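For this depiction, one protein chain was excluded, whereas all remaining protein chains were kept in their positions.
Moving on, here comes chain A:
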Amino acid sequence: MSRLLPFFAFVLLAALLGFGIWWNSSHDPTAVPSPLINKPAPSFALPMLDQPTHSVSKESMLGKPYLVNVFASWCFACGEEHPVLMAESKSLGIPVIGYDYKDDPNDAKAWLAQHGNPYDTVITDESGHTAIDFGVYGAPETFLIDGKGVIRYKRIGPLTPDVITQQLKPAIAALEKEAP
C-alpha cells in the first residue's frame, strides 16, 4: 500500500495539471467577471456619432432591453466580431447600440462606412471616462441592459455565433419572458 503512495501522488498531480489545462482552454484567463451584473447600469449621457449635438442617456433608453456593444476602429478583435454582428444584430430583436470607445469619431465613421454598420445607434466616448463606470477595460465588450436599466449579461471579448446562440439569445429570451 505504502509503495503505491508515490503513484497516487503522481496521479493526483497529473489530474491537477489536466484540470488546469482544461480550465485555461475553456476559460479566457484575461476575462475578469464583472461585479456589475444584476446591478443598475451607471448613468451615462454620450453624444451620437452622426449627430454630436444629440446624446443618448440611460434615462432615454429606459423601458425596453437593449444591447451595448463596445467597439473601436483601432481594435483588432472588433474586426473579427464585426461580420458576426452584421449577420446577427437584426435577429436579436432588441436595439443594438454601438459604443465607440476611445476613438476618433472620424476614424469610427470611416470604419463603419468600410465594414458596414450593424448598429441602430452609435454613441461616442472619446475620453473613455464613462467606460470606467461600466467597468470596461478593453474592446470588444458587450452589455445586455434590461428595461429597468439593470445590466443582466456581459461578454468580454468578441461575440461569436456560438456565444450569441448559447448565451446572448437565451438571456434576451429570459428578459422578454419577464416583461409583462
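A few remarks follow.
Just so it is clear, a residue touches a chain if its C-beta (ideal position, glycine included) is under 8 Å from a C-beta of that chain, and two chains touch if they have at least 3 such contacts; residues count from 1.
One rule holds in what follows: contacts and distances are computed from a predicted model.
You can't see one chain of this complex, but its UniProt record names it "Cytochrome c-type biogenesis protein", from the set "DNA-binding protein", "PTS system, cellobiose-specific IIB component", "Alpha-ketoacid dehydrogenase subunit beta" or "Cytochrome c-type biogenesis protein". When you scan A:S34, A:S89 or A:T142 for touch with the missing chain, the hit is A:S34. The chain not shown here is touched by just one of A:D50, A:D133 or A:E178, and that residue is A:D133. Looking at chain A, the residues touching the absent chain are 30, 32-36, 102, 128-129, 132-135, 137-138.
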